[in-house]
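Pasting a structure below so you can have a look.
One chain of protein is taken out of this complex; the other chains stay put.
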């Protein structure tokens, strides 16, 4: 909705924004595709081709969250406008608004997350075959897709992290409830109690450290904008779900069989946190980028270290008479170095 | 089935063993209860009371696996025979065979494992209210419940570990398939490839180490029996699911979104491995017992260590002139100690 | 020094504070004892007995840091004033100032940390045998030892954490220097490069999260005092050395053989960080206390969780017709629960 408010034409706002805000309809964002490595959005290849006064769409999309909802009437589709050619790999994609009952659209199935289908919301697997929409359905204009999703994803990534902090905090409460159960029926045996108390303490430490990492990114976004905060956002994105999975899993273990079934929200919280490590690009991609960026950022300071190391070796070698002394068969006492 | 073959009367075998072996019916074991800490089977309190020529059962059971299957016709119920009193806490429980359509039995629901209902098999939540069965339904006799379940659980615990090794091995194959995909569409970016190769190597090392731990327990069971192998069984029970969860989770992450949904068996394998850390008693209980047992087993050898430590301190103190030297303001060179 | 400035008499300040501030002499704090569990200072049993106008000290101390320095002229000794009896276990200890060349003092040896003797500073193992000092040497008065060390330890514990953050930051710089060495001689093979970049990224995330945990404790100390910040101090004490050991060890591994020897400061940084997990009480003690405190603090909120769990079970049971339905042999579809 924020994106329509920010980038939509008056007509687009009229048609979609009002019913969305009133909660009468929902939308789904069709971005991820099953046949490409989606961690890099430039790979997206759903075809959006100008044909007279229309655009014609052909492609395959999945993990379109919200597509399972009966009230979902709007698809926001990201694809390549292949008629325009651009040198810039970030200038080839466009975003188009599509009515969900347009001919050529098939919703094949809902994808599960571990065993959860997340009904009625749902994560759709959808194909578009010669789906025809009026040219006025494009948002901002051809080739401006990245502009739109970047404005949308930055803060959205912090949203995931924020919600996941909440999930971990809730799991810690459940763990404390179980370990210190008043009724004592389920209290762990005395000997293991120390282990559980340790889990509670570690979880508190880890949650709070992760929360500050998110707050730090939020402050940076507020003060300097999402683009300047890419580093801080990535740090929160990697740290938070790792932390949460650990905390939630401890709570599951503390609960035993009740911790994996429908009697507690714990297994569902776990599954939700698990996909956060994947959805906005897998951890490994964030870590590679962050590692490279840190290496560049700290370049000056670190070269100094290697110079020190060389100098230190030279100093130690000269202290031992490098170039002069001939080995005499005995041990060189450390004090002489 | 093994347990009926081993402990059942001729009549019991006739009635149940034949159709079970022919696959016409299935059975479910009603052991775990929702209101007690089930890691210690002595806590089981389902009431089995002699009444004339019958036994009358009252209690609540859950995680009765197989109870969801339409062909399930036999419940094997563990409970306390409260009419007989025994000093021995291992002599109060009995096992009774119950037809699933006996009046008083209610199957309330199937329990989910991370969203999976494991249909048609299912993990039942069942209550028994004044369920009446003929006295001939008891197995082995009153107070012999522990004898039966111990004969059954020992090797059964190795079964879990064996299957879980298989799950991890399968996950490793999936991970290798993805990371080295011929089509290269999903191949991770060059920079992260090293990380994934490392995951494959670590997984291979961990799987094989765990497999040998299981084999070691199996050999011990074969040679000296399940009771003598309690230590080795516990070691396998703790190590294997931990290892498998790690390996499977790496495979999930290597697959990205396809790794958490129904397109691969990975999320299901993960959920199955996760409950292994709970079902035969949580890790923490095994670890406490194992730790205590190791401390006792190694008692002699270790006291020697502390004597060495004392002697070493004495030696060092005497070398520095303990009892005579007065501090002279200078540093005592290490060489003099 | 801070402690003398805060608690010392005019005469004590005159004698010690001036030369200490001018750097002419150093002091060592004699607190830890070899024969007790020092994680609880109430165990300290060095005997301080009033005898006429003197105090007479008898006891054994170790890990007296700074005692190896030739300029160390002052021992600050914590012990029990056994002549006064107190109901309060925190009211039995006193602090006394002792000249290092007083008869009866023996410095036996310096203790090593891994292979480092930390010369010339040194960690002394010292005995006091009938060491006699004038009664005016006592600080604040008999029984006020805990008052003094608590004023001293609180912020001091943050000092350790702060320095350890610095050590980790330095190790990260060394790691980046090596992994991105200009000369490329030591650059890791292409395939492992991804692993090292990941280490850099993880280290950056972990250092920053730990740094904020320390800052959070520092702000709390500034705003509400050390006593109110016990929880936040403990969180920093546990998290920081764990983080630093991990980061430093990655740097060691990235350097290979140069990372464990005298050519880099890395092995020394590691050893220094390692003792932080012990010196102000081992992690395990902090974690137990923190776990207990969290359980109490969150008590209200969490009981709500268990009520929810019960209610949820009831709801699910009633949905499946609890109390009425008799099992009909078929599988109860999830939708009906």
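Note that the chains take the letters A, B and C in the order they are written out, and that residue 1 is the start of every chain.
Here, a residue touches a chain if its C-beta (ideal position, glycine included) is under 8 Å from a C-beta of that chain, and two chains touch if they have at least 3 such contacts.
For clarity, every value in this text was computed on a predicted model and none was experimentally measured.
Considering the full assembly, A:197 is the residue among A:65, A:80, A:164 or A:197 that touches the omitted chain. In the complete assembly, the contact with the undisplayed chain comes from C:271, out of C:56, C:271 or C:301. Among B:112, B:164, B:213 or B:253, only B:213 touches the chain that is left out of the view.
Within the whole complex, the absent chain has one touching residue among C:89, C:256 or C:299, and that is C:256.
By the touch definition given at the top, subunit B reaches the unshown chain through residues 172-174, 176-182, 194, 196-202, 204-205, 208-210, 212-213, 216, 235, 238-239, 258, 262-264, 284, 286-292, 294-295, 298-299, 301-306, 309, 312-313, 316, 337. By the touch criterion stated above, the residues of subunit A touching the omitted chain are 34, 68-70, 72-73, 100-101, 103, 105-110, 112, 117, 119-120, 122, 125-127, 190-195, 197-198, 313, 316-317, 319-323, 325-332, 334, 337. By the touch definition given at the top, subunit C reaches the unshown chain through residues 32, 34-40, 62-63, 111-117, 123, 185-189, 191-192, 195-196, 252-253, 256-263, 267-268, 270-271, 274-275, 277-279, 282-285, 287-288, 292.
Methods note: only the chains that are shown with their structure count from here on.
Counting the residue numbers that touch the partner chain, subunit A and subunit C have more than half of them in common. Per-chain Cα centroids separate subunit B from subunit C by 38 Å. Spacing of subunit A relative to subunit C, judged by their CA centroids, is 35 angstrom.
The residues of subunit C that reach two or more other chains are 194, 197-198, 313, 316, 337, listed in rising order.
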